[in-house]
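Removed from the display is one protein chain of the complex; every other protein chain stays in position.
Showing subunit A:
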Amino acid sequence: MPYDAMSDCSDETLLAAYAAGDPAAARALTMRLGPRAFGHAMRMLNDRAEAEDIVQEALLRLWRAAPGWREGEAKVSTWVYRVVSNLCIDRIRRRRGGHVDIDAVAEPPDPSPSAEQGLQDTARGQALQAALDTLPDRQKQAVVLRHLEGLSNPEIAGIMDIGVRAVESLSARGRKALQGLLAPRRAELGYDDD
């Protein structure tokens, strides 16, 4: 299948072509899924080298799963997001040096002095990223998938393996926490002038 003709193909069709040994499908899927998965990993980890490692691992798993992929079983993009998300959360927990029971955390912690200092020095996007980094993992994951990756709540529920209501609750709590963290920076970052 020529590369130009692949823009209209679904991820699932491309993965089937990949499993049949079509190099153009390999290139098309890499260009389609790689940047999105990388963007998500970067939002979650805020570390380019770690994001690259994790997405490489996720894509490797996808290529190896391709021959046994059954059409209609799962959306390829959802599957990739789920693997990347889980790998990112594992990495974040290792950074913290142990398991954190995120579901037991009802509200996000207060921003640390270093986070507040970081907010003062960053631009708008970076300010949001710094605030995101202070959220509990699951809230951060829900907010990133919903508001930065633009996924629907049912898709996010599939990725996070929870119900749609739980997704809505996590993202609502995340937004509320972000609003509290970023409110003092509005004037500084020019939002009051908009």
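As a working rule, a residue touches a chain if its C-beta (ideal position, glycine included) is under 8 Å from a C-beta of that chain, and two chains touch if they have at least 3 such contacts; residues count from 1.
Definition applied: contacts and distances are computed from a predicted model.
Participant: Of the options "Sugar ABC transporter ATP-binding protein", "Dihydroorotate dehydrogenase", "Amidohydrolase" or "Response regulator receiver domain-containing protein", which is the UniProt protein name for the chain that has been left out of view?
Facilitator: "Dihydroorotate dehydrogenase"
Participant: Can you tell me which of A:Ser77, A:Thr134 or A:Ser171 touches the chain that was removed from the display?
Facilitator: The one listed residue touching the chain not shown is A:Ser171.
Participant: Taking the entire complex into account, which one of A:Cys9, A:Ala26, A:Ala74 or A:Ile162 touches the absent chain?
Facilitator: Only one of A:Cys9, A:Ala26, A:Ala74 or A:Ile162 touches the chain omitted from view, namely A:Ala26.
Participant: Touching the missing chain, which residues of subunit A?
Facilitator: 18-23, 26-27, 29-31, 34-35, 38-39, 42-43, 48, 51-52, 55-56, 59-60, 63-64, 66-67, 123-129, 146-148, 150, 152, 171-172, 175, 178-179, 182, 191, 194
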